[in-house]
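Dropping the structure in here first, questions after.
With one protein chain held back, the other chains of the complex are shown just where they sit.
On to chain A.
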Amino acid sequence: MLEVKDLHVTVEGSEILKGLTLSIQPGEVHAIMGPNGAGKSTLSAVIAGKDGYEVTAGSITFEGKDVLEMEIEERAQAGLLLGFQYPVEIPGVKNIYLLKAALNAQREARGEGEIPAPEFMKLIKEKVSFMKMDNSFLQRAVNEGFSGGEKKRNEILQMLVLQPKLAMLDEIDSGLDIDAMKVVADGVNSLRSEDRGILLVTHYQRLLDYIVPDHVHVLVNGRIVKSGGAELAHELESRGYDWVVEEPAA
């Protein structure tokens, strides 16, 4: 469903991604790991459509459509959703507004009408409770004054409500204690299904003990240098990244 081919991306004049290729099929969970500065966050930012990233070569397609030609919101409406490493605080915008507006935007894009209020209430209350959050949280402003763990839970809550076709999670484990990590991992695991793809971007193997991926890719210096199964993550954990860099790409 997501095809990234030979992607080259430049940020402020320097090339960060240098020919990245990745293919994700429905039902698969992929993890991209790599040392700091490898280009992990750049990949998520480009797929989400953030300003300041220039694609100099290569392509990204989602279900056959050229992602780089889509507006930011069209990507989300098509089912391509990113969970941020540092979720933005949006003072004054209540969580419930964001959730309802986002869900309706998606439904509208699919030619469906607005979600009836009772159905919406039932849905969000169920998801809030699944994420072990309190209902009062829906009336709070998006991420404002949230702890690191609450922000990450909130990202997953949005995923649970919006049910994307492809969920990309950028360093969703950073800044989480073990209890919060479990809640977040439960949330992500509940999203696993045969018609949904999941892409985890992470620095540490720890998260992958809770969300076991089908494929692990090692991103070093703007390129995927090694791919393998879940066991590759463990190998990286015990051996670090250096050996991958030194070995010729598989």
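Rule of thumb we're sticking to: contacts are C-beta pairs under 8 Å (C-beta built on N, C-alpha and C of every residue); 3 or more make two chains touch, one makes a residue touch a chain; residues count from 1.
Quick note on the criterion: contacts and distances are computed from a predicted model.
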Record-based protein name (UniProt) of the chain missing from this complex, from "Maltose/maltodextrin transport system permease protein MalG", "Fe-S cluster assembly protein SufD", "Ion-translocating oxidoreductase complex subunit D" or "Spermidine/putrescine ABC transporter substrate-binding protein": "Fe-S cluster assembly protein SufD"
Contacting the left-out chain in the complete assembly, out of A:Val55, A:Leu68, A:Ile90 or A:Val245: A:Ile90
Listed residues A:Ser41, A:Gln77 or A:Thr202, member touching the removed chain: A:Gln77
Touching residue (missing chain; options A:Val4, A:Leu17, A:Ala31 or A:Ala48): A:Ala48
Interface with the undisplayed chain - residues on chain A: 48-51, 71-73, 75-77, 81-82, 84, 87-88, 90-94, 96-98, 100-102, 104-106, 109, 114, 117, 120-121, 135, 138-139, 141-142, 158, 162
